[in-house]
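See below for the structure under consideration.
The complex appears here without one of its protein chains, the remainder shown in place.
Up next is chain A:
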Amino acid sequence: MSQALREFLMKKARLEKVFKWGVRWSLWPVHLVTSCCGVEVAHTSAPGFDAERWGVLPFHTMRQSNVIIVEGTITRKMARVLRQVYEQMPEPKYVLAMGACAVRGGLFWNSYHVVQVDTVVPVDVYISGCPPTPEAVIRAFIMLHNKIKGKPGPYVEPVKVDLAPYLPPPPKPPAKPAPQPQQQQQQQAQAAA
């Protein structure tokens, strides 16, 4: 598609909204399973959590997908692969860094052979946890939805719960024994001396 036609369609014909709607509901991730976080992504797409309800369809080639989930530790050798995979994907493309390892090295922080993902590719959403639960992965996809809509930020606000009625009352500090008259006299004598 030529640039002029693209601009005409997006701006004049107001297809931008339709375009974004289409991208939002077809986030097809390519798995870059480098370590144990990949197991949780398997759960995310399995019937229990069924991330396909949000248009997340695990796909097998990077040429036809638009999200990378970086699942796990990225070593220096794997960083080359990550960059190649990223460059092969068509625009628009997004990167999710999943797990403590992908965010800041995790267990392998400060290692001789581990890199941080955001020095290799631009990361859109970080998912914390070791490993993150499938709910956290789905939440990251919904954050990505909001980012495409133009409203980035966390999707879930923490709800404050008052646990006081359900917890036992805090223990009272032990009462101090009243000072004995003898001790008082001794203290006074010491103070006088």
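In the analysis below, a residue touches a chain if its C-beta (ideal position, glycine included) is under 8 Å from a C-beta of that chain, and two chains touch if they have at least 3 such contacts; residues count from 1.
We take it that contacts and distances are computed from a predicted model.
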item: Chain excluded from display, named as in UniProt, from "Type I-C CRISPR-associated protein Cas8c/Csd1", "NADH dehydrogenase (Ubiquinone), 30 kDa subunit", "Aldehyde oxidase" or "Fibrillarin-like rRNA/tRNA 2'-O-methyltransferase"; value: "NADH dehydrogenase (Ubiquinone), 30 kDa subunit"
item: Sole residue of A:8, A:25 or A:109 that reaches the chain not shown, by the stated touch rule; value: A:109
item: Sites on chain A contacted by the missing partner chain, in the whole complex; value: 75-77, 104-105, 109-113, 116
